[in-house]
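A single protein chain has been omitted from the complex, and every remaining protein chain is retained in its original position.
After this line comes chain A, so read on.
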Amino acid sequence: MTFHSKLLATTAASVLVLSGAAFAESHAMTGPNGEALAETQEFTYRVLDEHSSLDPGIVEDVTGSEVVRDLFEGLYNDSKSGDTLEPGVALSHEVSEDGLTYTFTLREEAKWSNGDPVTAGDFVYAWRRAASPELASPYAWYMSLMSLENVDEVISGDALLEDLGVTAIDDYTLEVRLKEPLPYFPQMLTHATTFPVPQSVVEEHGDRWTRPENIVSNGAYVLEEHVPQERSVRVKNDMYWDAENTIVERVTALVINDENQALTRFLAGELDRTEVPAGQFPRLKEEHPEEAISFPRLCNYYYTFNLREDGPEAFKDQRVRQALALAVDRNVIVENVLAGGQSPAYTFTPAATANFEVPGVEMAAMTQEERNARAQELMAEAGYGEDNPLSFEMVYNTSDAHRSVAVAMSQMWNQTLGVETTLANMEWQTFLEARSNGDFELARGAWCGDYNEASTFLDLLQTSSGYNDAKYSNAEVDQLLADAKTAEDPNANYTQVEQIIAEEMPVIPIYHYAGVYMMDENLIPSWPVENVQQNWYSKDLYFVADE
């Protein structure tokens, strides 16, 4: 038996056998790359708000999904970089020639935390449940996005659950049938909605099956404690098939609404990770260079023109839209206003998106002086000037950071183009309502990718998209995006769409998000900073020893 084994379980066993001697040696455990590990492997982090649910079929928020990814395991997991998939409960899959049928081979050693095996039937049950009108999951749309056979009919109650395109061939073979080929289907399987749920437990406890006293899960962790709006604690699941490689023993999520309080508590050593409030990154980076980190995220931030029939006349003029887009000095916004490592955006899709090549759009290559000059020309051509100034209202949802960006933009427009803007902030629900009713002139928008592929962003600009509140409509864009679903190389289509957008400018991309955190310096080496979706798994984390 080697004492330098990196397998915890082995060490645990040696503790039993060799007691004292092994205790001394257990400190010498090493991480996956041979790093010396810290003695205590407990991770405590701040979440903004209570998670919506711990039920994989229901959970809809980011922080809830983080917990669910630890408690449950789906067919595939994201790799550390997020660019590839790693086997989860599924070892591999085969795709039929027509791209419509996927056959997954499942891992036989996968177990639920009560010791039962995880079978194909658990996935069938979970997927039917997630789509069922009875559960009425807000994330049933995700099942629809997966293009499963008959999924929309099942959701609306017009087809039986059994008609859904998922079947257990045997305990360890799962067959999935799609209604149309979907090149990124496997990537969608890392999402919580597709995770298995234990039928017997769900049926026994109903809505309460996710309580710590009832829950049975198949992931690397089990739920130990949950005090809503205060904390949830998950601890290592010994039944997990890869438990011997799981290093972090205990993960605590603390609900802290106020980000400045969270920062204070991080500095007091109560937290291992928290978000950096807008504008504070440069100061923190200087004071705590080892702990302040920033990396790109798969999200964009933009303003959208109301292009509806009854929208403002001025915005129907492409030159006005271009001028406004040109006159925003994005470098000032990312460097001086936000100052957290965000990147200026000249395309809708973030550069960090997997396989996406940022097309060379004209605006990106210009200097700000050139942009301003061009913007002034365009405005003059469109008939706006000192005697006829353009004025409109821009709305955003209440937040300090959004206000700062809006103030900066309106200043830039005023100085360069003489445009008069009225700023209006709205409480979130009111904002959503106003935007979806087209009750705005220029509105803030932001989107984080549901999966790591450009269409998760560009689909928003499709005529039929539910999020296309501006009612932008371009038949060519629609066609290109539709073709991309089955294209050999969809990226050529995405590039073309971006170029059309850069020309027609239905939206003003402002910046692409960065994840800006204060993080325990011993945790940073294992944190998946390259994973732009930040699909992190506690099982892959570890704290290295102090140097």
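In the analysis below, contacts are C-beta pairs under 8 Å (C-beta built on N, C-alpha and C of every residue); 3 or more make two chains touch, one makes a residue touch a chain; residues count from 1.
Note that in this section contacts and distances are computed from a predicted model.
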Identity of the absent chain, which is to be given by its UniProt protein name, from "Ring-1,2-phenylacetyl-CoA epoxidase subunit PaaB", "Fe-S cluster assembly protein SufD", "Oligopeptide ABC transporter permease OppB" or "NADH-quinone oxidoreductase subunit NuoF": "Oligopeptide ABC transporter permease OppB"
Chain not shown: contacting residue from A:Ala401, A:Ala434, A:Ala492 or A:Ala545: A:Ala434
Residue among A:Leu37, A:Ala90, A:Val118 or A:Ile155 touching the omitted chain: A:Ile155
Among A:Ser81, A:Ser200, A:Asn257 or A:Ser391, residue touching the chain not depicted: A:Asn257
Contact residue for the chain not shown (choose from A:Leu267, A:Ala401 or A:Ala487): A:Leu267
Touch residues of chain A, complete complex, unshown partner: 49-50, 52-55, 58, 60, 133, 136-138, 140-141, 144, 152, 155-157, 207-211, 227-231, 254-258, 260-261, 264-265, 267-268, 270, 427-430, 432-434, 436, 447, 466-467
